[in-house]
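Notes follow once the structure below has been shown.
Heads up, one of the protein chains got dropped from this complex, but the rest are sitting where they should.
Chain IDs A, B and C follow the sequence of writing; residue 1 opens each chain.
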Amino acid sequence: MAASVDDVLQVRRHQPTRLEGFVDASFAFAVTLLVISLGHVPASVSEMLAALRDVPTFAVCFVLIARMWRNHRDWSRHYDLDDAGAVGLSLLLVFVVLIYVYPLRIVFSLMFSSLSGGWLAEHAIGIRTVFELRAAFVVFGLGGLAIWSVFALLYRHAGRQHAAIGLSAAERLVTRVLIRRNVAFALVALLSVALAATLPFAQWPATIWLPGLAYLLLIPAAARLRRAAARELQALAAAP
Amino acid sequence: MAASVDDVLQVRRHQPTRLEGFVDASFAFAVTLLVISLGHVPASVSEMLAALRDVPTFAVCFVLIARMWRNHRDWSRHYDLDDAGAVGLSLLLVFVVLIYVYPLRIVFSLMFSSLSGGWLAEHAIGIRTVFELRAAFVVFGLGGLAIWSVFALLYRHAGRQHAAIGLSAAERLVTRVLIRRNVAFALVALLSVALAATLPFAQWPATIWLPGLAYLLLIPAAARLRRAAARELQALAAAP
Amino acid sequence: MAASVDDVLQVRRHQPTRLEGFVDASFAFAVTLLVISLGHVPASVSEMLAALRDVPTFAVCFVLIARMWRNHRDWSRHYDLDDAGAVGLSLLLVFVVLIYVYPLRIVFSLMFSSLSGGWLAEHAIGIRTVFELRAAFVVFGLGGLAIWSVFALLYRHAGRQHAAIGLSAAERLVTRVLIRRNVAFALVALLSVALAATLPFAQWPATIWLPGLAYLLLIPAAARLRRAAARELQALAAAP
Partner (left out) sequence: MAASVDDVLQVRRHQPTRLEGFVDASFAFAVTLLVISLGHVPASVSEMLAALRDVPTFAVCFVLIARMWRNHRDWSRHYDLDDAGAVGLSLLLVFVVLIYVYPLRIVFSLMFSSLSGGWLAEHAIGIRTVFELRAAFVVFGLGGLAIWSVFALLYRHAGRQHAAIGLSAAERLVTRVLIRRNVAFALVALLSVALAATLPFAQWPATIWLPGLAYLLLIPAAARLRRAAARELQALAAAP
């Protein structure tokens, strides 16, 4: 029987390299700066309670950034690459994450604030114009596009080095699936950006949800790629 | 003779993994931001002296966060787990610690400020309403509940993997004791939260100390679990 | 056939030492503080959009600091030195980088701001006097001079320890080339400083570009050193 998609890739290294030390420290700072609002030590109990209203926003942003970190960690552990391509793409990932820490926080703060009527946010952030709404979705979508593109490039880089790394046939297949998956996700982000840039929000107010709802496409996309990968893995295991 | 409870668990790894690098950098950043009040470089000797009044608050918060770090370090060294459960629970621990850095500081600043008549705090923080007092205790207690629950889950996760890790019978016993200990501590925090939420502070002012005094229960709870564990270890060593 | 200049130096170590952990954490912190404007969490979508105008400035500064980090990483991996000289020079590098994080940002912010008519910068930074223009170039040039001098010293230190490290003849040759390269770059920075300090900007306004254009000399200098090194490597490989 074929192995499941998740445990095909072997762990090739446990100890971090310097590149990973740099990446880990940067991600650790990014989440710390996300959660600990600097220059903003609460000076009274009521300020502390107000600051805690941002916890749902922090939680979502923390989960998103922690998942990116985990994906990079798994990439490193599975492929054990430390060459110029790995360094360049990893540093690009750090750069995109650092640029997006605050926009991420704004977008989710906005979402929780509007969903809760302003309660779930220390400072209610309002969207004042249609332009601002478009801009928030476009910036968020470009961030997703950038992150998923970098991961697609990281997996492509690993796939090209398969001989040097010593990837098995099943591992090469899973690597190709991961490239496809990140490309598909990047395309979903691109679709959301296109919708945000072109939909007539002012005339048809109901369309303002569409750029956000577009991200729901990630779920069937992931499921479909997963099923296809399981079939291919089975075929590979069945082959003589 | 049976070994004491403390030195039953063997050290299985000395070198940090990437997960631990991430956790360590986050904890180090958290304590640094706790102690170094950002955006607040003292600009004169008198401001420096004022800032030093916060040292007792910093010391207590530093000790608490450093102990959490040490417990996580020991957990990693003893069980050497680096799987999805270890990653998820460790990141959850980092998130809870980051959320609680400033509330912790506020609560102890409040405590030292009121115990010293406002002297031991750079800015005297007053409790203005009964609601604020309740809220401070509830937030603090929920933090304790979260931290101890995460540690109980970490030890439960290790206990379940005992075969893969290769825990001895004595080590499995100590792991169970550590689960019980963290559950007991989490229940003490829950009791404090319940007292803070329900006691009639306004009518009986003397009750305002009870949610804080509830934490004294940690001492007999720890002692009792320790004695029970020593007896069980002895029984295990005596068994054929 | 002789190997190319880039892959002559062997990797002697993959795992970081404590010195490198310290250097990496400092660099990671420096780029994080560069990109995440502290004490400046955007509070609205329009503030977020304004902050994103600084992205080109961040990108250039990030690339420059990331390259310094990468050069230090390669130096460590190739020479595997952890003695007093390595510690002292590495800490000096960290110090110079930390001192220069904000000046670097100012200089590129100024450049993008003036190239784009004030659009590519959150806060348009203007040069008000000839003295300020001179000063910006002098500070920037002294930074380059310091960084390249530290790298020249690092390579000289490695070259002197060639017997202890076990450098091959080709590796010693490449080490000498890297010393020369960093000395040449430091001299270019020195030339720019001299031009900025002495050119009659007020009388001949066209000369204000010269201290910046001086850095274009880095390109032919690098190319020429590269060609000379390739020739020497070939001669070495051809020698009996």
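The working rule: a residue touches a chain if its C-beta (ideal position, glycine included) is under 8 Å from a C-beta of that chain, and two chains touch if they have at least 3 such contacts.
Bear in mind the structure is a predicted one, so any value in this text is a computation, not a measurement.
Screening C:F29, C:F58, C:W148 or C:F201 against the full complex identifies C:F29 as the residue touching the chain left out.
Only one residue in the set C:G21, C:P42 or C:G141 touches the chain that does not appear here, and it is C:G21. Only one of the listed residues, C:V55, C:A135 or C:L236, touches the absent chain: C:A135. The residue from A:A25, A:V45, A:A66 or A:M111 that touches the chain not shown here is A:A25. Even with one chain removed from view, chain C keeps its contact list with that chain: residues 15-19, 21-22, 25-26, 29-30, 33, 37-40, 82, 87, 91, 94-95, 98-99, 101-103, 105-106, 110, 123, 125-128, 132-133, 135-136, 139. In the full complex, chain B makes contact with the omitted chain through residues 14-16, 20-21, 24-25, 27-29, 31-32, 35-36, 38-39, 41-46, 48-49, 51-52, 55, 58-59, 62, 66, 69-70, 73, 76-77.
In the analysis below, only the chains that are shown with their structure count from here on.
Superposing chain A on chain B by their CA atoms means rotating through 90 degrees, a value rounded to the nearest 5. Chain closest to the overall centre, judged by the mean of its C-alpha atoms against the mean of all protein C-alpha atoms: A.
Chain A and chain B have centres, each the mean of its CA atoms, that are 31 Å apart.
Chain centres here are Cα means. That of chain B falls 43 Å from that of chain C.
The set of chain A residues that touch two or more partner chains comprises 15-16, 21, 25, 29, 38-39.
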